[in-house]
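A single protein chain has been omitted from the complex, and every remaining protein chain is retained in its original position.
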C-alpha cells in the first residue's frame, strides 16, 4: 500500500481538517465531530436542512456537496464505515433552522441503523426529521426479503435535487414527497478495473488480474456480478447500458440525466472516452441527455473503474433543480 | 496496461468528442481539429482571446478551462505531444474577435515551436498574437543555457488570471504585461508515487518500487531529482515546501494562493490530508493562503502523485481575478 | 448467574482482549463477504469501552449505559448500533433484574428490533438466538459457541453487507457472529458468573 497519508487510523480527521481549512468559504467543522456544516449560515435561514453522510473514502462525497443550494451538513464516518448516531445528531442540530431536517441515507445496514438512532435522538428534541434511503445500484438483485440494493453514485442527483428544492423553500413534507418520486428513477451500474485499498486494512478488497475487469462492483469494493477479460470501452458501455435498459426501458421520448463517475484512480481521459461511447449508445435509443456530468463525484478511494448513472427526468422541475446554481466545493 | 479506451491511437479524438458532447453548454469542437472553443460566442465579443493547449493526458487541462471568464479556446495535442501549428492556428482564428489573441504556452521545445509557427501563420492574416511561456516547475535547475524549466500545474493560475482580465476588457498589451508580472511568482514542485502510462506506449514512463517515491517528477513522467522510500505526508510536505521556500522566500507578511494538484490516480482523500499538512507547514511561516484549491486540475494520465503550487499575490487585483466567476467544466 | 459491576467489568475487559487479539482475523472474515473492517470497528469500540471502565460505575445500569454509549459513539457501521443497542437494552432491563439470562434476552430483542434480522439471515442474531437460551438454561459451553458461530458459514446472507452477494455469501463465517462468539466466550470465562 503506497498512500500519501500519515497515520492510517487518523485519515478521516486529517482529511476533514484539510477540506474545511482549504475551503472555509463553503464549509466548517461542527465542533467535536467529523461532520461539516455550511459556513454561510445566512443561506440556510428558514429552509429545511438537507443532510447526508456515510463512510469516508468517497470524496468529494459527502462534504464536497455542502453549500448554498445543496447540502446543509454532511457527516464523515470512518473509512467505508457509517458515522455514529451522535455525530449524525450533531449534524441534524446544525442543519435545523426550525423547518426540520431531511436525511439522505444510502441503503447499507450500518447507515440505516445509525441514522435511525440519530433520528430517535432528534425526536427527543422535537426536531422533525424525515429521510429517504437511496438504493440506485442495479448490480444487486432487488428483493423484498433481503437488504435490497446498495446506494451509490446516483445519490448525487438526490442531493442536488433536494438541495435545490430546499433552497427554494420547499417544506419538509414536500421534500419527502419529492424524494420519494425521484428515487425510483435513478439507476446506477459500475465496472471496476481494480479494488480500493482501505488504509486501515492495508490491502485491496479483491484482486483482479492484469487483464481482468469486474462488472457490478460496489463503492466499498463489494464484489460484482461477473468477472471477465478487459474489453474496449464501447463494449463495457454495451454491457452497462444494456443492464440499465433492462431495468429502466430506455425510451427516446423521455428525458434523462446522465452521470459518468470515476471511482478515484481512473483518469478523466478514460472517463471522457467512456462518456463518448455512452452518448453513442444512447443515440441508438434516440436519447440525448438533458443533463450530463463526467468526473470523480462518488469515488471509492483508489479504486479504478467507472459507474454510469441514468436518471429519468419525469418532471421538468427536476431539470431546473439540477441546473440550479450552487456554491459547493465539488458539484 | 489496463485502461478504459478503444483504440490507443484514437484516444484524443474520442476524448475531445466525449468532452464536447458531455458539456455542449461550455465548449464545442472547432471543425476538423481536436481544438475546442467556447460555445457562448457572445461572451467573447470585443475581448482579447486567451488560448492554451499542449499534449493531451492532462485533463481537465486544457479544454476544461474553456468558457466565459477563462480560456477562449484550447488545443488538444496527441497524448503528451504538442499540438500542430495548423490546429493552434485554427484556435487563434476561433478566439480572435478583432482584439488579438494571447497564447499561454508551457515551456517545452515542442510547444514553443508549434505555437511559434502558428503565430507565423496568424501574422500573415494580420491577427495580433502575443504569448507567455510558463516555466513554474522548480524541480529543474534554472539556466540561461538550456531549455530552462518545465511548465506544469501553476499554468492553471495563469489561465485564470488572464482569462478574468480579458473578460473584464484588458487589451492585448495589458494582458501581456500582466502575464509577465504574474509569471515569476508562480512556483510548483511535485512528488510521484507511480508514473503515467501513455496508451500508445503501453508501459509506464518509469517504475517505482512498492515503497518508493520520486520528488520533482514532471507531468509527462519526466524523471525527478531524488528517489527515496515513501514517507508520511507531513514529511513530503516538509520537502516540497522547503524547496518552494528556497526559491520564493516565503514571508508571512505576503499573500499567497495555493494549489494542491492530484496527478490523476491519487484519491481526493490523500490530497486533502496532504493539503492539511501543507496548511500546517505554511502556518509555521505565518501564512494563511488567500486562495486555495485542492483537486485534479493538471493531471498526467494515471500517474499517482501530487504537485504543490504556491503563487505570491503581489497585487490584490490578482486575487480578484482568481475569484472572478467563470463558466467552465473544471475550474 | 447474577451480574455485578465487577463481573461486568471483567467480562468486558476479557471481551476487549479477545477483540484486540483477533482484530485482524475479524477483518479478514469481513473481506470476502463485507468490507474488511469489522475487526477495526470492534477494536475502536472496545478501546473506548475499556477507557470508560477505568472509572468504576455506580451501579449495573450505569455500567451498561457507559458501555452502550462508548460503542454507539465510536464503532459506527452496522455493528456499532447493534452492539450499542444490545447494551442499551441491558441497561434498561438492569433496573428490574440482574439475572444474566434475562438481560441477554432483552439484548437479543434489541438487536432484532434494530436490525430486523431473523435467525437464518447469517448475522450475529444467529449466534445470539442460539446461545441466549443456553445461558438461561446454564448450559453454555465453548463447544456450543463454536457450533453456533460455524453454523453461519453455510447460510445465505439476507441482511447486512453480505446480503448483496446473495448465494455467493455461502461458505464464509459471518464476522459479526464470530465477534459475538467472543462475547459469549468471555462470559463463559468470567469467574463466578456461570
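Order of writing sets the chain letters: A, B and C. Residues in each chain are counted from 1.
We take it that a contact is a pair of C-beta atoms (placed from the backbone, for glycine too) under 8 Å apart; a residue touches a chain by one contact, two chains touch by 3 or more.
Keep in mind that this is a model prediction, so the values were computed, not measured.
Asker: Could you tell me which displayed chains border the chain that was left out of the figure?
Answerer: Computed over the complete complex, the missing chain touches B.
Asker: Can you tell me which of B:222, B:270 or B:302 touches the chain that was removed from the display?
Answerer: Among B:222, B:270 or B:302, only B:222 touches the chain that is not shown.
Asker: Looking at B:82, B:96 or B:233, which makes contact with the chain not pictured?
Answerer: With B:82, B:96 or B:233 as choices, the missing chain is touched by B:82.
Asker: Which of these touches the unseen chain: B:49, B:69, B:100 or B:205?
Answerer: B:205
Asker: When the complex is taken as a whole, what residues of chain B touch the one chain not shown?
Answerer: 55, 77-87, 108-110, 113-114, 116-117, 140-141, 145-147, 149-150, 198, 200-201, 205, 218, 220-223
Please note the rule applied: only the chains that are shown with their structure count from here on.
Asker: Which category does the touching pattern between chains fall into here: line, ring, star, complete, or other?
Answerer: Contact map by chain: line.
Asker: So which chain ends up closest to the centre of the protein, judged by Cα positions averaged per chain?
Answerer: Central chain: A.
Asker: If you average the Cα atoms of chain A and of chain B to get two centres, how far apart are those centres in Å?
Answerer: Averaging C-alpha atoms per chain gives centres 29 Å apart.
Asker: With chain centres defined as C-alpha means, what is the inter-centre distance between chain B and chain C in Å?
Answerer: Chain centroid spacing, chain B to chain C, equals 54 Å.
Asker: Two or more other chains in contact with one residue: find those residues in chain B.
Answerer: none
Asker: Quick check: what residues of chain C touch more than one other chain, meaning two or more?
Answerer: none
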